[in-house]
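One protein chain is absent from this view; the other protein chains keep their places.
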Amino acid sequence: MTGTIEVSLWRGGKEGRYQVFSVPQRVNQTVLDVVTWVQRHADPTLSYRFACRVGMCGSCAMTVNGRPRWTCRTHTSKVIEDGKLRIGPLANLPVIKDLACDMRQFFEKWQAAKGVFSPSKTRADAIEKIEPASAPRVAADAAIECINCAVCFAACDTVRWNEEYLGPAALNRAWTLVNDVKDAANRERLAAVAANGGCTACHSHQSCQEHCPNKLNPTASIAGLKRRTMQAYLKGEL
Amino acid sequence: MMNIRLYVLQRATAMIMAPLVLAHLFIIFYAASRGLSAADILGRTRGSIGWGAFYALFVLAAAAHGSIGLRVIAAEWAGLRGRRLDIVMWSFGALLAMLGLRAVAAVVLP
Partner (left out) sequence: MTMHATTHRRNALWIAAMAHRLSGLALACFLPLHFLVLGLAIDGEARLEGFLKWTANPAVKLAETGLVFLLAIHMLGGLRLLVIENLPWRPVQKELATAALVAAGLAAVAFLACAV
């Protein structure tokens, strides 16, 4: 496979424009490879973010031909349209420069959803046995492989329309902890996800599960939180 | 803009209304097939406690359900927040409940 790809890259911050580069096409080339080629051979001032290059760290997500994707695991051959690639920063987050956006609010919302493990035991206690086939473990397993890439956050219109909304990733994380029998903070966690901007704001557009590169289903996790918070509310625990 | 209290109320009214809407649709089909007439409608509803309760419940559930729905749309698409959002929700809910109960009274009271 030879030839060139016409690559448009977003340049600037909130205000900016797409700049066109001609990039050689290669076999097994990823979108991240294309961006890296531009920085190394065409314009060293191009800003973008990546780390692991193997789909584990979740730092290289960008908007590729209108769709948020993890660029290190996206082959150009799968996404090129008419020989063209248009690559921009993720939506729903402030742009710092070029392809790098400010992830702070994404992680702040992760914290606001109480997406942090809160231990119920000390090192002096015996380790609690968790049956792999138990219902909570199965529910947590289904949601646990999130790499914090913010692809779901960028694809979600509820995030776009409601600045308070915690978003699919943070709520999905909260759901894994709600199902962690070792966690001690579930009362506070349910209160946090039942408040304004929590799970009840979700409209089940299901763009999150449609776009998740790890094929997780945050919509299902959020539905689980809706059931759990509704039960807690009806019991008067919230 | 949406919290667990409004969420539960909206879903509960939805569950209440699902069978009511189904019944409403069948009544609409039946009435349409006979040709819509005031005598037909009022003959069925006037003086009927059952129909009165059916429609009063329907109106109140619809008022709560619709005003919460409108609240979310007003927040997400019109950018309203805080007190203005409460005003939109409560005034629309009150409008629906008032007009609706007035209509129920009009067709039920003999």
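Residue numbering begins at 1 within each chain, and the chains themselves are lettered A and B in the order written.
Going forward, a contact is a pair of C-beta atoms (placed from the backbone, for glycine too) under 8 Å apart; a residue touches a chain by one contact, two chains touch by 3 or more.
Keep in mind the model is a prediction, meaning the values are calculated, not measured.
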item: Absent chain, residues of chain A that touch it; value: 10, 16-18, 63, 65-68, 86, 88-89, 91, 95, 155, 157, 203-207, 210-211, 217, 219-220, 223, 226-227
item: Chain B residues touching the omitted chain (full complex); value: 11, 14-15, 17-18, 21-22, 24-25, 28-30, 32-33, 35-39, 41-42, 59, 62, 66, 69-70, 73, 92, 95-96, 99-100, 102-107
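Please note the rule applied: only the chains that are shown with their structure count from here on.
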item: Partner chain A, residues of chain B touching it in the complex; value: 1-8, 11, 75-77
item: Parts of chain A lying in touch with chain B, wherever the complex brings them together; value: 158, 161-162, 164, 194-198, 200-201, 226, 229-230, 233-234, 238
